[in-house]
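Written out below as structure tokens is the structure these notes cover.
Missing here is one protein chain; the remaining ones are kept as they sit in the complex.
Let's look at chain A:
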Amino acid sequence: MVALALKQEAPLAGAALDIDDVSHHFDIDGKLLPVLDHVSLNAKPGEFVALLGPSGCGKSTLLRLVAGLEPPRSGSLTEDGRPIKGPHPSRVVVFQDPTLFPWRTVWKNVALGLEAQGIIKSQRPRVDAAIELVGLSGFANAYPHQLSGGMAQRVSLARALVNDPQILILDEPLGKLDSLTRLSMQTEIVSLWQRNGFTTLLVTHDVEEALFLAQRVIVFSDRPASIKADITVDTPYPRHRGDAYLAELRQQILGLLGLDATW
């Protein structure tokens, strides 16, 4: 927690994210597959936004555009007013798959970002702190094939957090965790976010998770994804899972996702 505690001395607000009229499609053997349909979305500095939507609608694609891994076919994305032209360590992604480097130990995996930026020599304690944060101190020297799926996911979270991002992009980061770890990691993410103030974009399939964590929940339509609803979750942290207000919102969101009959 050393580095993350250090952050408090110089509170670094997250960056503002502006997604303006973005559309995107893929070419599959000459056939166009539209994936994003005029998506516009603003996140204020330090805001926590959750994205919900049917599987395959284009959520991960939108996150890739925000990360700068691909340029959008039309529309624009900006971070604090600067156009996003490529990846930058101020926007780190926790991918849907942990994608740990199998030839690196847990420690070296977490150190990846600092090493890539050439600052690892002076920043080693940050790596230790991030590993401790996700509860894997005993596994610093383990190789990815020696980890469980949930542990791998936590390593990938630590690998992102160690970079002190201004925008944290989470693509179903807790999808592979057992429900108990999942709950404690949710709490952990909230406190990390509160402490560090990064802007957070979270894709999840879990409506309750979105409501427990986020200040705003965006609901997408089927592919090609367009924004169906933008719901503000106006209740303070720490939140309670049984909250009547949250239950009401959940009902509303499930309705938007076409699942109202089942609950």
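Heads up, the rule we're going with is that a contact is a pair of C-beta atoms (placed from the backbone, for glycine too) under 8 Å apart; a residue touches a chain by one contact, two chains touch by 3 or more; residues count from 1.
FYI, contacts and distances are computed from a predicted model.
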item: Which of "Lipid-transfer protein", "Alpha-ketoacid dehydrogenase subunit beta", "NitT/TauT family transport system permease protein" or "NADH-quinone oxidoreductase subunit D" matches, in UniProt, the chain that is not displayed; value: "NitT/TauT family transport system permease protein"
item: Options A:59, A:159, A:176 or A:223, residue touching the unrepresented chain; value: A:159
item: Identified contact with the non-displayed chain, of A:26, A:101 or A:237; value: A:101
item: Sole residue of A:57, A:77 or A:93 that reaches the chain not shown, by the stated touch rule; value: A:93
item: Candidates A:41, A:67, A:129 or A:202 - the one touching the absent chain; value: A:67
item: Contacting the left-out chain in the complete assembly, out of A:19, A:41, A:65 or A:112; value: A:112
item: Absent chain, residues of chain A that touch it; value: 64, 67-69, 86-89, 91-93, 95, 97, 99, 101-105, 112-113, 115-117, 143-145, 159, 163
